[in-house]
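Of the protein chains in this complex, one is absent; all others appear in place.
Labels for the chains are A and B, by order of writing; each one numbers its residues from 1.
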Amino acid sequence: MTARGPVGAWLMAMAIAITIIAGAVQAADAPPVAPSPALEARLKKLETELRCLVCQNQTLADSNADLASDLRREVREQALAGKNDSEIRDYLVARYGDFVLYDPPLKRTTWLLWFGPFALLAGGGLVWWQVLRRRQSASASAPTRDPAVEARARALLDDEPPA
Amino acid sequence: MIPELGHFALILALLVATTQGIVPMLGAALNRQRMMALARPAARMQFVLVAIAFGCLAWSFASNDFSVQNVASNSNSELPLHYRIAATWGSHDGSLLLWALMLTGWSCAVSAFSRNLPDALAARVLSIMGLISVGFLLFLLFTSNPFARLIPPAPEGRDLNPLLQDPGMVFHPPLLYMGYVGFSVAFAFALAALIGGRLDATWARWSRPWTTVAWAFLTTGIALGSGWAYYTLGWGGWWFWDPVENASFMPWLTGTALIHSLAVTEKRGAFRSWTVLLAILAFSLSLLGTFLVRSGVLTSVHAFATDPARGVFILAFLAVVIGGSLALFAWRAGSVGLGGSFALVSRESMLLANNIVLIVAMASVLLGTLYPLFLDALDLGKISVGPPYFEAVFYPLLAPAVFLMGVGPISRWNRAAVPELAGRLKWALAVALISALLLPFVLGRWSPLIAVGLFLALWLFASTAVNLWQRLKGSHRGNLWARLAANPPSYYGMLLAHFGVGVFIVGVTLVKGYEIERDVRLDVGQRVAVGPYEFAFLGVTPAPGPNYRALVGTVEVHRDGRLIETLHPEKRIYNASGQTMTIAAIDTGISGDRYVSLGEAIGGDGAIAGAWSVRVYLKPFVDWIWLGAFVMALGGFVAVSDRRYRLAVRRRLGALAGIAAAE
Partner (left out) sequence: MKMLRWSIPLAVFVVLLAFLWVGLGRDPHEVPSPLIGKPAPAFQLVQLHDAGKTLASDDLRGKVWLLNVWASWCVSCRVEHPLLLQLAKTNVVPVYGLDYKDKADDALAWLAQHGNPYTASIVDSDGKVGIDYGVYGVPETFLIDKAGVVRYKQIGPLTVEALQQKILPLVRQLQK
């Protein structure tokens, strides 16, 4: 059974799709409307990872609260004064605590938070392995069966016509 | 009068629910036919009573009865009729009544479509649902009475929150609750099976359609909520990992694992205790979500006004329902038996791996959502856990599950051969890999994340196509149509749902990878170029609305010198509350959205006729996110239309089961 037919069709479909998509997404850069687009982008990214303390369910970037605009002004001044992102974050944490960071810092109290999911995944993998091993030994002790009957049974179970 | 009628109906419903919760369960234990037979009429009566109560509340809203506290706080006579009715579920009390209505509705449906279940099983299922109803009705009547009167009546209502005055409010909560609450059916089946001691393939077959329908509704409800947030909140975001969003996502993840697990239990008899646990877990997460939204333990945009008494009640309810069911599980799951065996590489092992990954993902979302609470409770400080955490953790976790989605459906049950799988899938893998590596260059910017996202989506498309191709090729029927018709709807449902996931991933990857945002000051007549488009700002004019005053902006969208769309973003000031809302204007297309919203008037002294700050977004392929979700849900509905679940077949099954039970 060759798969060249469908592969060819697939590549053709991709070629058409690419042409359509490319037109939609081309990001030709607009003439800068802000003093420094790179700075604006950096500030925007930083502000979306900070939490507004007044409207606590919004990022510093999105909030309309007075304190939010004050803090955005502070962040901008710090950036213009040459501070890097990490220093700006430290500045805010020194005043408001870790609460202001949407990206929880990695420290002893957050080890469980950051490593937990991957530890769980590893644990899950172990459980998976053990379950399979248990089934293997269970099936190994099953009585031998007639291969022809088994093949027919398997075909029926798979809802497919016998190969 | 009408509110009192509604209140009385709720009290009666509580009495009926109590009877429904106790008598049939006892009847099943003592094998008393008449006691068990009480279940069905009780479930129907309960639904009728709660529906009457709901109708009374809706009537109070529709007729502007401001002597009802709930109506006075959440409605207004200038509010259009459809929003007055939607306001019925716009508050804590009203939404609980909607919960109760959905719960009794599902119970009624179970009573109607379960004629072929053994009497004991049906009685236990309906009893358990009755007991859950008791909890909600008690909660309503004692802490959250939606019919509480306001004496003297208010002259006018405080208005529905302007954010909720939107078609989304009409559809999102009911559909979402249909999903949340629908998992109670699988939950009830699981507990009934544990109590009765019979947990076999037939139990899975009965549970499956109920669970799939609930899952499909939940998918739709979540997608609607996300789409609503996108166009309503004014900054183009569609998912914030907000605690209440997570509260709906966790049952969804568990529900997805559950429907796959049920498939294995139905077809192979394996995973029995795991499936039961998932069924308990899915509804438990729904209840936990209810607690989180209404108790005030977490900050959220969605949280209802809180009251300590309510929090304590729901917590006690959680303790009883979840604690009780997990205790039952601990006691009885061991006697359920091991089920069929299967090889290391087989469809079962892959579904098991997929389930484990989904549950780990769910646990991670739960961990992130509750972690600030954990630390605060232990006096270890206050932190925030937001999108940066969830995105860093969730996407890597889910990637293997998505990859398995391509391999699983092609694998054989019980024992699959790796060389055979590799042979079937190598072209799909190659095509997906190469396209994913090349596409980002064409689209404008290459990044590893975009390539990975595209790979996963293309892998899903390709492997789904290969699956269908091989099915059709291997069929011994005659023409194409006969070959297509030979496959059951459940097969097409599966293909659709998996395809929908691929569409969803395309949307997420491309919008995150290529979206552009510009926040600019525009004078009247000034243009700004963003991507291949030019946006011309033509000023703002005032216009009245039914219950608000609007400032309507006009923005023209040009491309290659041609005008392609005129958008009208608005700023609305609602009369009753004085609140301001930013209404975005979106030019939607299959390959992306042009999204414009007004900032502030900055032309001298706040004059609206001058310059404004305007936010312009380009969101490529963003609608594929919700399109993908709807295709997933459609897949679920298609799968349920399988004739396995239709009445005629069930009658035969029921007859067989009846014979077996009589022994």
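FYI, a residue touches a chain if its C-beta (ideal position, glycine included) is under 8 Å from a C-beta of that chain, and two chains touch if they have at least 3 such contacts.
For clarity, every value in this text was computed on a predicted model and none was experimentally measured.
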Options B:Val68, B:Val297 or B:Leu567, residue touching the unrepresented chain: B:Val297
Omitted-chain contact residue, chosen from B:Glu4, B:Asp376 or B:Asp523: B:Asp376
Residue of B:Phe183, B:Phe329 or B:Tyr595 in touch with the missing chain, whole complex considered: B:Phe329
Residues from chain B at the interface with the omitted partner, ascending: 273, 277, 280-281, 284, 291, 295-299, 308, 311-312, 315, 318-319, 322-323, 326-327, 329-331, 333-334, 370, 372-374, 376-377, 381-382
Contact footprint on chain A, counting only the chain that is left out: 53-54, 56, 66-67, 70-71, 74, 93-97, 99
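In this text, only the chains that are shown with their structure count from here on.
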Separation of mean Cα positions, chain B and chain A [Å, integer]: 20
In the complex with chain B, residue positions of chain A that touch it: 1, 3, 6-7, 10-11, 14, 18, 20-28, 30-31, 33, 40, 44, 48-49, 51, 56-57, 59, 62, 97-105, 109-110, 112-114, 116-117, 120-121, 124-125, 127-128, 131-132, 134-136, 138-139, 142, 154, 157-161, 163
Residue ranges of chain B touching chain A (in the complex, touch as defined): 235, 237, 240, 242, 267, 299-301, 338, 341-344, 349, 352-353, 356-357, 359-361, 363-364, 367-368, 371, 375, 380-389, 393, 397, 412-414, 427, 431, 435, 439, 442-445, 462, 465-466, 469, 471, 473-476, 488, 510, 514, 516-520, 528-532, 589, 591-592, 620-621
